[in-house]
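Structure below; questions to follow.
Coming up: chain A.
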Amino acid sequence: MTLVFGLFNYWVAMVLMMIGFYILIASGNLIKKIIGLNIFQTSVFILYISMGKIKGGAVPILTEGTEIYTNPLPHVLILTAIVVGVATTALALALVVRIKEAYGSIEEDDIHEKDGSL
Partner candidate 1 sequence: MSYEALVSLAVCLPLAGAVLVWLCGNTPNLREAVTLVTGGLTFLSVLLLLPQGLSGMSPELVFAAPLPGLSLSFRLEPLGMLFALIASFLWIVTSIYSIGYMRGAKEENQTRFYICFALAIAFTLGIAFSANLLTLFVFYELLTLSTYPLVTHKGNDEARRGGRVYLGVLLTTSIAFFLPAIIWTYSVTGTLDFRPGGIFGGIADSFVVGALLILFCFGVGKAALMPFHRWLPSAMVAPTPVSALLHAVAVVKAGVFTLLKITVYIFGADLLVLLEARDLMLYIAGASILLASIVAMTRDNLKARLAYSTVSQLGYITLGALLATPAGITGAAMHIAMHAFGKITLFFCAGAIYVATKKTEISQMEGLGRAMPFTMLAFLIGSLSIIGLPPTGGTWSKWYLMLGSLEAGHIALMGVLMVSSLLNIAYLLPIPIRGFFAGRNEGPSILKEAPWPCLVAMGITSAGCFVLFFFPQPLHDLAASLYGGTP
Partner candidate 2 sequence: MMSAIFANLPALQVILPLLFAPICFLLRKRGAAWLLAFCVSLCTFAVSIALFMQVSAAGPLSYAMGGWDPPWGIEYRVDSFNAPFLVLLSLMFCVTLAFSYKSVEKEIVQPRHALFYSAFMLCVAGLLGIVITGDAFNVFVFLEISSLSSYILISFGKDRRALTAAFQYLIMGTIGATFLLIGIGFIYMMTGTLNMADLAVRLPSVMDTHTVRAAFAFIIVGMSIKVALFPLHVWLPNAYGYAPSAASVFLAATSTKVSLYVLIRFTFTVFGAGFAFGAMPLQPILLVLAVTAVFVGSLSAIFQTNIKHVLAYSSVAQIGYMVIGFALASHAGLSAGILHMFNHAVMKGCLFLVAGCVFYRFRSARIEDFRGLGKTMPWTMGAFVVGGLGLIGMPLTAGFVSKWYLIMAALDHGFVGFLIIAAVLAGSLLAVAYVWRIVEVAYFQAPDEVHENGKEAPFILLVPAWFMALLTLYIGIDPSLVVGAAESAALSLLGSTP
């Protein structure tokens, strides 16, 4: 039982990762792919933040009389990772717009077809 409860949070993150990853590779629509990518990344963030949690830990801002703080390092890493994620998303979306202009479609199959006929 401790196994289940002890790891439950991680498992949720894993399931989310798998969902995101599935959308990412199985979807034919480019925008959906990007959403999948975001879900995938966000679930990794959840994994990190979960590991930073400590029993009875307070918000990591120094205050008088608090002994235990939540581990702040994962928070820092994830702040960075979130920003990196949004940067990637923005670039990907810009590419999608250009692809739409060049091909008239954002479905992967259509694009392959159009390139094949060249």
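Criterion: a residue touches a chain if its C-beta (ideal position, glycine included) is under 8 Å from a C-beta of that chain, and two chains touch if they have at least 3 such contacts; residues count from 1.
Regarding selection, all candidates are chains of the complex that A comes from, given by their letters.
Computed from a prediction, not measured in an experiment: that's the story for all the values here.
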Which of 1 or 2 touches chain A - same complex, any copy: 2
Candidate 2 contact footprint on chain A (complex, rising order): 17, 21, 24, 30, 33, 37, 40-41, 44, 47-48, 51, 73-74, 77, 80-81, 84, 87-88, 91-92, 95-96, 98-99, 102-103, 111, 115
